[in-house]
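Data block below; observations after.
With one protein chain held back, the other chains of the complex are shown just where they sit.
Chains: A and B, in written order; residue numbering restarts at 1 for each.
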Amino acid sequence: MSTSLRNNGAALLSLSAAALLVAGLSLAIFWAPEDADQGISQKIFYVHVPVALTAYACFFWAAWKALRLLWRGGERYDLESYTAVHMGVIFGVLTLVTGSIWAKVSWGQWWVWSERQLTLFLILFLFYSAYFMLRYSTDPGPRRARTSAVYALFGVVLIPVSFLAIRLAEGLIHPVVFKRDGPAMEGSMFLTFCVCFSGMLALAGALYLVELSGKRADASLRSLRERLA
Amino acid sequence: MGRRFGERLVLSDVDVDVERGDFLLVTGPNGSGKTTLLRLVAGLLAPTAGTLEVAADRGRIGFLGHEPLLYRELTALENLDLYGRLYRVRERRERTGMLLERFGLWDARAEQVSTYSRGMVQRLALCRALLHDPDLLLLDEPFSGLDAEGAELLHAELADAGPRTLVVASHQPERIAPLASARLALA
Partner (left out) sequence: MSGYIADAAALARKDLLVELRTRDTVPAMLLFVVAALVVFHFALPAESSRLAASGMLWIALLFTALLALVRAFVGERDQGTLDGLILAPCDRSAIWVGKTLSVLAFLLFAEAVALPAFALFYEDVTWELVAGLALANVGIATVGTLLGAMAAAARARELLLPLLFLPLAIPLVVGGVGATVAEDPGRYLAFLGLYDLIFAILSWASFEYVVTE
């Protein structure tokens, strides 16, 4: 992608993100009906779930780029994968925070192990934080790129496996004290949700492009400096 | 062709053709990139700039680097047996025995490498590099650590290389310069 196109893409996505998020949040606050069971606290769902899904999307994007790197090679895939993981972790932390707020509001505790998604995100957060430790401790070069790529692939495989593990653990070790029925969404709720979700994706995309161009600029600067030396 | 490590440019603008049967002597002071060049040819590194073509696959390359690539807790026989298996050396035992004898290590063959002197380790490393009768032999400072007798043995090996292609890096090349068919001086 050429620089100008990328910059335009980032600008476009930022605007869309802003528009969608403002619209989505307004819908959530003012228009969408209150949940019968949970009342107004349920509304945080419109932020929490889109953020979570966006984080998943980032991790899958990172794994896709990682696969391309291993298949083709090329520093650009490494930068793209790395940036995507970074975005995923940011949104992952947001997921944990919003989830925690929701738990406090709903059940009076800042953390509940019975929340499968939340536990899964905790595991993923640990995993992808180690990704950064790995990158930080390894000398830059093709090996670091490939090792990071392999690790990113492991992460994406870990998602379903961990989910299964959490379900199995539930039956055994952690009694399900607080349970929430899956959202049986009416039409208006669903629309609000979709708007928020698109907004989050757009936001992630915009941040991704911005950070990526920053990293690419760094890389170009570095190679220029090397060539002059 | 060139290679950099992070910010450090170790090799640049290396342009050389080596034909089968040549003996390329690579000279240069410490830090000029001789080791990096040999590691590139061996396939342990990939160039970060330019192209490198080596007409021998891994099983036909023999390598002697700064590290002897030997397991200290194993005996000479065990080391050579392991590499003999990995390199699919035919008549492994005979060849191992022949090389150990040629380089004067036969008596110490059942001793662990950790008991060897520096010179003995270097000789065993040479045996390891020659074990599979490689088409392309890459030697990085092969004379280091060798006593007079060992140096003689190595010299004889280099002089009588036959169809083997040799690339030898040395920062004191006077001894073997006459044997070389080509020279590459790195700065």
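Definition applied: a contact is a pair of C-beta atoms (placed from the backbone, for glycine too) under 8 Å apart; a residue touches a chain by one contact, two chains touch by 3 or more.
Fair warning: this is a prediction, and the values are worked out from it, not measured in the lab.
The residue touching the chain not shown here, chosen from B:Leu74, B:Met98 or B:Leu179, is B:Leu74. Taking the complete complex into account, A:Ile123 is the one of A:Leu53, A:Ile90, A:Val105 or A:Ile123 that touches the chain left out. Hidden from this view is one chain, which touches subunit A at 70, 123-124, 126-127, 129-130, 133-134, 137-138, 141-143, 146-147, 149-151, 153-154, 157-158, 161-162, 164-166, 168-169, 171-173. Residues 42-46, 57-59, 61, 63, 65-74, 78, 82-83, 85-88, 112, 128 are the ones on subunit B that touch the missing chain.
Assume only the chains that are shown with their structure count from here on.
Separation between the centroids of subunit A and subunit B, computed from CA atoms only, is 50 Å.
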